[in-house]
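Below is the structure I would like to discuss, written out as structure tokens.
Left out: one protein chain. Kept in place: all the others.
Which chain is which? They are A and B, in the order written, and residues in each are numbered from 1.
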Amino acid sequence: MNSESRIITMTTDFGSQDYYVSAMKAVILGINPSVRFVDISHDLPPQDIMAGAWVLKNTAFLYPPGTIHLAVIDPGVGSSRKPILVQIQDQYFVGPDNGLFSLVLDKKESCRMIELTADTYWRKPVSNTFHGRDIFAPVAAHVSTGIPISNFGRPLPELTTYRWAKPISDEEGVQGWIAHIDRYGNLISNIPEKLIKNRGNQQEFKIYIGNTILKTISKSYASVPDGEPVAVLGSSGMLEVAIYKGNAAEMLGVEKGAPVSLILQKPVS
Amino acid sequence: MNSESRIITMTTDFGSQDYYVSAMKAVILGINPSVRFVDISHDLPPQDIMAGAWVLKNTAFLYPPGTIHLAVIDPGVGSSRKPILVQIQDQYFVGPDNGLFSLVLDKKESCRMIELTADTYWRKPVSNTFHGRDIFAPVAAHVSTGIPISNFGRPLPELTTYRWAKPISDEEGVQGWIAHIDRYGNLISNIPEKLIKNRGNQQEFKIYIGNTILKTISKSYASVPDGEPVAVLGSSGMLEVAIYKGNAAEMLGVEKGAPVSLILQKPVS
Partner (left out) sequence: MNSESRIITMTTDFGSQDYYVSAMKAVILGINPSVRFVDISHDLPPQDIMAGAWVLKNTAFLYPPGTIHLAVIDPGVGSSRKPILVQIQDQYFVGPDNGLFSLVLDKKESCRMIELTADTYWRKPVSNTFHGRDIFAPVAAHVSTGIPISNFGRPLPELTTYRWAKPISDEEGVQGWIAHIDRYGNLISNIPEKLIKNRGNQQEFKIYIGNTILKTISKSYASVPDGEPVAVLGSSGMLEVAIYKGNAAEMLGVEKGAPVSLILQKPVS
């Protein structure tokens, strides 16, 4: 890969009204003017680390080899939380060690983890409130020029990680939770497709969410009439409940964290 | 044109908090790493097909020849609605056949329409809930590499189209509707400049909107004092009502779909 065409993605909670994103891009362009940016999101809920982890999980490994993912949701900036650089397979991740990379680690085990200590690659003076501009952006830019990642600091034995609550699966069925609500109001659970496929296909079942009961998992949102609820295996590989041409979160009154149960029906003996 | 520098624009209702836009860009970069993105909008109202059509109408034909417009407002994803690729003059459009391209067709008659059937150009497996990532993005990427559009499927005789309600013009004047309200609260009608120029210049007239009456069409928003309503022929070529340094939708209490009348004044005999 030509180092000039390296891609840096950005995932932050900086919003779109301030100069914070621009400052990071300017610093990067000053180091590697040929880098290409892809904004993954800057509108993640302020300080919601797991929202960033979720977005990275669903998209990072779709990028071409050598892509650098700069992720800054960093309420602990200036504290003792470490700045890190992680290589997972052929992708690079730069940001704070606060759990932001939990779900990409979850997906790929083989990785190299570096604590950023080589301040020669940082912008000076380093502020205590904006490491995105002063540490993470310049490090991502220098990585994009092909500097070996071992130059940036010292090996780190493990990262701070959080995990989504795992769904509970037993002979009665599966108990999970709503892990994410998207812009359409679609309710995305933490129940992965494989847990459903192993269980739900064998016998009849009911899905309970809010005050709604669904008896089938449909092929698409459009499998039901307008305004009706529908369960699908969504594009993120999780069980999802939506309203066709409507907002399920609003119409079913369901919030993030609400329980979802898939209960197997016992055959009448 | 060098195929490596092809531009892909994106117009969606995906919002900016989710991974959906990023997933499409990642898939495209995996196929053509040199493509250049322009985000037209990702914040269109969820499932508002005509809002997407309006944006495309006002901007698509300003782009350089060979630009590919990837547009995904797709409530019917996974249903029988067709995935399509359309060439109109020197611009390409990829997305669902649900009316999204109605207003660009309206503008340019000569076009080639293809139903996407050649799944060799799709991402596998194809989900039922995210054709943006699995069909439209990879097709747009392959179009950007120079593959002839006839390779992507079979000719389609006509598209699903919707039209804006046409204004009614008679000897009394012109009756139209507010077709769009922009971020400033400017009220953009469906009355085109030419209908005004043919009629309004000849004699005195009054424009009725909400509980306001305007007697002139001004040159610019700034033709009136701060806080006053003003009618102009806007940048989209339509009659528009604004408040100088204010929000007309809020201050006049006018919503999308509200009537606007231009009534010619009869000379006193």
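The definition used in the following text is that contacts are C-beta pairs under 8 Å (C-beta built on N, C-alpha and C of every residue); 3 or more make two chains touch, one makes a residue touch a chain.
Bear in mind the structure is a predicted one, so any value in this text is a computation, not a measurement.
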Revision key, fill the gap. Filtering B:H42, B:K82 or B:H142 for touch with the omitted chain leaves B:H42
Check your understanding: List the chain A residues touching the unshown chain?
Key -> 13-23, 25-27, 29-30, 33-34, 37, 46-47, 75-79, 81, 127-130, 133-134
Practice item. By the contact definition given up top, give the residues of chain B that touch the hidden chain. Key: 5, 7, 9, 16, 38-45, 51, 54-55, 58-59, 62-64, 182-184, 219-223, 232, 234-236, 240, 244-245, 247
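Please note the rule applied: only the chains that are shown with their structure count from here on.
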Practice item. Compute the distance, rounded to whole Å, between the mean C-alpha positions of chain A and chain B. Key: 31
